[in-house]
Each structure stands twice: as C-alpha cells, then as structure tokens.
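Have a look at this one before I ask anything.
The other protein chains are all here in position, but one chain of the complex has been omitted.
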Amino acid sequence: MSALLEVEGLRVRLPTPAGYTTVVDGVDYLVEPAQVFGVAGESGSGKTVSMLALLGLLPTGAVVEGRAAFGGQDLLRLRGRELRAVSGRDIGMVFQDPMTSLHPMLTVGRQLTEHVRRHLGLGRQGATQRAIELLEQVRIPDPSSALHAYPHQFSGGMRQRIAIAIALACGPRLLIADEPTTALDVTVQAGILRLLDRLRREHELSVVLITHDLAVMSSIADSVSIFYAGRVVESGPRESLLQHPRHPYTRALLDALPHPEAARDVPLVAIKGTPPTPQQIPAGCPYHPRCAYAIDVCTTDDPPLVPVDGRRLACHVDPFANGG
Amino acid sequence: MSAIAFRTRARRRSGRLRPAWRQPLAITGGVIAVGWLVVAIFAPLIAPYDPLAQTFTASQGPTGAHLFGTDELGRDVLSRVIFGSRVSVPIALLLVGLAAVIGGLVGGLAGYFRGLVDGASMRIVDLVFAFPPIILAMVVAAVLGRGLRNAALAIVVVAWPSYARVVRGLVLSVGDLEYVQSARLLGSSARRTLFRDVLPNVAGPVFVLATLDLANAILLLSGLSFLGLGAQPPHAEWGSMVADGAQYFQWWWIGTFPGLAIFTAVLAFNFLGDSLRDLFDPQTAWGGDDRQ
Partner (left out) sequence: MAANDSPALELRDVHVVYERRGRERVPAVAGASLTVEQGQIVGLVGESGCGKSSLARAAVGLVRPAAGTVMFEGREVTPLKRGARSKDLARLQMVFQNPYSSLNPRRKIGSQLADALEALDLVPRRARRARVEELLDLVGLHANAAARYPHQFSGGQRQRIAVARALAAEPSLLVLDEPLASLDASAQAQVANLLVDLSRRLSLGLLLISHDLAIVRHVADVVSVMYLGVMVETAPTRPLWSLPLHPYTEALIGAVPHPDGRGFLPEALPGEVPDPARPPAACRFHPRCPYAFDRCSNEDPLTLRVASDRTVACWLQSGAGAPGPPAQRAAQLPLLRTEE
C-alpha cells in the first residue's frame, strides 16, 4: 500500500528580528493509511511546527523546504485556494485547547454545517443531516439539540469531541491531532483515545497524533517518531520503540516516567538540562550535552537518521543496540 | 501543555524586542515633551519680546520681526506661545500628579479594604463620572470664580476619579494573584503586601493613565481658558489665545499657532504614554528575556 503522506527533507525557518532561526531541520516520515502515527517530543522540539507547515498555517515570512506528498500533490507547493481545498477537505486538524478552538459565538450546528457546505457543496438540509451524523459518530448525546447549543455549554471533553467532528466533517483521510487530550481529565482522555481508535478503524482514517505524553502514545499509536531540536532522532513501530528504546533521549524520556512496578523512594530519573531553544542548538548531535553516552564525534557530527533493525535511529553510539 | 509552550517560545524565538526607549514613537513624544519643558523653563531667554507688550504693529501676519505675527493688540504671538507653555505644561503636570495621588489613594484603600470604604468612595466616583468633564470643570470653576488657580482645582476635581477606578480595579485583581496570597501566607502584613507586591504592579498602568491624562489636562485647561474661566487676560495662555483667534478668524495666525502648540504637546504626551507602559515591565524593558 502506498503511503498516505510522505514527508521528505522538511525544513522550516521562521523569521525573527535577529534573523531566521531553523525550527525544523530536515525531517522525513511516512504515514500509512489507517494508521496512527505518533509524533512525540517536548516543547520546542518542532513537532507542532512541522505539522503547521503542511497546512500552510505558519506565520508570514516562514521559509519551508522539502516535499510533502499527499494524494499525488506536494502540499508544500500548494498555495491559497488550492491548499485550502486539500487541507479543508482531505486533512482535518484538532488542537489542544477545546476552549479556544471552537468559535464561541456560533452554534455547534453552524460550525459543523458551514464547513460541510463549503467543501462538499451540500444544501442546508443535507448539511444538517450530515452534522447530526457527525455528532452521533463522536457520541455526543442528543445530537439534534446539540446543534443549537453553543460551545460554552459543553464540558471540555465534549468540546473536543465536537472539534473532532468538525475536523471529520468532510471525510478526510488524514486527521492531525495536536495534544488533543493534554488539557483533559484522565477519564475523559480515555474516552477521546477510544473514540480516535474507533474512528480510525471505522473510517480508514490515519491520525497523526502529536503529544509529549508517551503513555498516551503507547495506548494508541502504531508507529512513533521522537522529535528533538527540530529533527527526528528515532522512529519505528510503537511496541519495539517503547519497549526497547535505542536512542539515549528516548530512553531518558521513558526513564523519567514513574514506573508502576518501581519501588517507591527510588527517585525518578530526571534528564539533566533543558531542551535547547532553536537559537541555541549545539553543534554535532543536538542532544549530546545532555547525553550520558556522548563521545567525541557526537560533538562535531550531526548523526543522520538511518534505518537499523526495523526502525530508524540518529545516533553515533547506539548504546542499547543489544537490548541493553 | 506543549502547544502552549510552543506559542510562548515562538514569541521568544522571534528575538529580542527592541528596548522600550528605542521605539520611534517614544522618542518623538519624548523629544517634543522635553522640548516644551525646556521652552517653559527658559521662556524669558527664548522669547524675543515681552508677551504682554503691546505695539503699534497690530494684526500683522508672520514676518521676519514677528515669526508668528502679532495679535489684535500688537503683542508678539511667538512670545505669547512660548510663555503660554509656562502655564499649560507645568500646571498640567502638577494637576495630573495631584489627581493621581488623591485618586490612587482613594482607589487603593477602596480596593484593599472593600466594604463600606469601597462602597462610599465608589458612589462619589460615580457621581463625578455622571457629568461630562468639561461641564463639571466649568461648573466648579464658575462657582469658585475666574482665575487660573480655580481652573486648576476644577481640573483636579474632574480627574481624580479615573485614577480611583483604575487603582481600585488593579488592587482588586492583583490581590487575587498568587504571589500576593503567598506573601500573606508567609506572614507579611496586609500593609506590607500592599506596598511591596500590589502597588508596584499597579504603578505601571497608573503611569500610562497619567501621561495620557496630561494631554487631557492641557486640553481642559485650554478649554476653560477658551471659555473665559481659566487664565484671565492679559495672561498668555494657549486656550485663551485660541479663543482670541476664533474672534479674529481673518488673522489666522493669532489662533493657529497656539492651537498647534496644544496639538503638539497633547500628541507628545500621548506617544509617551503609549510607550511608558512597556518601560514598566521588566521583561520588555530590557529587550526580551535573557534566560540561559
């Protein structure tokens, strides 16, 4: 099966008064159909910017290089109306904060139907019907009344479901979800994750799930890419990557999480230092100042992302190669 | 949380903000304001003629001898404009300062102690707000009698409630902020917290209000003088000069130059006010943050 989305050499530079800074520095990945593709990383890793670049949502003056093949077109070469036609219809996006991602002054029904009418050309009746269907799919109780309600009348979890419904309104093949559950309670989060999983199965939908939470990644993603300082440092199938991480950063991220079986009173393993800002990316491997396994070459040469044992890894040392 | 962090970082990534005092508007405003202050201070040295001296060359347009022309009594307009700054600018500063202090105190106490103090003072504030400022100022000035000093008092009466409102609102909101609550939990008394944590964070907006108010004060003073309630003839004051000019429209220079003086002074203080706010935020004052 050919890939749904193929990104090659994505590089994004954003304008600042002090000149351009490189926020995404050479990222490649492949999203298959009906797959949940996880993008993990801490704040400042470039994970969100790399997605915004695909949808043309970057601030003016941004410089984007590379290729993003989607449905036979290069998203990065599309502009204005053409891009909106594709991004509005074939790609849906869900953001983190359900409070600000829905228009507070329009009813839910209006927000749903507006989208549907613009991209699918349905009449009012058809659009309303579709809106009710969408709300049913995301399990909003009493959809016909919900159409006339305003976002503030719903809880955070419900609003996120509505946001997902809007994103799915035109039957996209790809859904990009940026930290969709971070602001939600854990039981509500579980509901949203289950919803995404079901939608993926029922509609052959691919989901790009961006989050810093590896536990969430572990529940739902099929493949995971770890971002650090604007590039991918490790990527591969979820199970092997999370159970046998090979990049020291991935390993450190997992070690920093509390382990259910760990003895209490054993301190959590914190990664020393903080992620670098785009203006201060170290030479060589960007992670080397915080890495316990760095050797000389790490300070001078940026390791390329290479395939190894069924995953891709950007590390000179590969200290856990033998399941360490 | 990461998306929020991304937005914040994006702002920081967009580099160092220029320090507040390098903004072009602030410089322009500052230069003009300082310019008028200098003129006011050195008026006797700068003005070519005695502002009250009448000559026989009445109602002459701008010439080499009289750059701004002469008014209907033969007085040099340029000198009168220069001496007029001695009235408008320093008095405006004084008035605004007074209003800010009085209003700030009332508002601060109202916001901090709430209850009866708050209720009573805010009703008085409401009362003053019910009147259009110029009308109220006129009434007060008329009641007190003509003259510059009474006009000044009238302006203070009209101006202090804005500060009371602003300061009260700020004190109320800052009081709920966690760092204020922390200080109280650590044992700081209410009074100490008021002065150390609440008021300094209130000072910024008050300063901005004050600089913008300076513009209003100059306008009000000129307005009162225009109506005959402020500076009395033959004193040179911009507002009364404009009133004169309105009478003698055909001799455009009599009213236009003082009008321009009001305009530039007001504009200068507006520019300054807009930029001063940034100066008060330690983050933007020094050109963005310098985290390691």
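Lettered A and B in written order, each chain numbered from 1.
Definition applied: contacts are C-beta pairs under 8 Å (C-beta built on N, C-alpha and C of every residue); 3 or more make two chains touch, one makes a residue touch a chain.
These figures come from a predicted structure and were not determined experimentally.
Listed by label, the shown chains that the missing chain touches in the whole complex are A, B. Within the set A:162, A:175 or A:214, the residue that contacts the chain not displayed is A:214. Taking the whole complex into account, subunit B touches the unshown chain at residues 1, 5, 113, 177-190, 192, 196-197, 200-201, 281-283, 289-291. In the full complex, subunit A contacts the hidden chain through residues 42-43, 155-158, 185-191, 193-194, 197, 212-220, 238-243, 253-254, 256-260, 262, 264-265, 267-271, 273-275.
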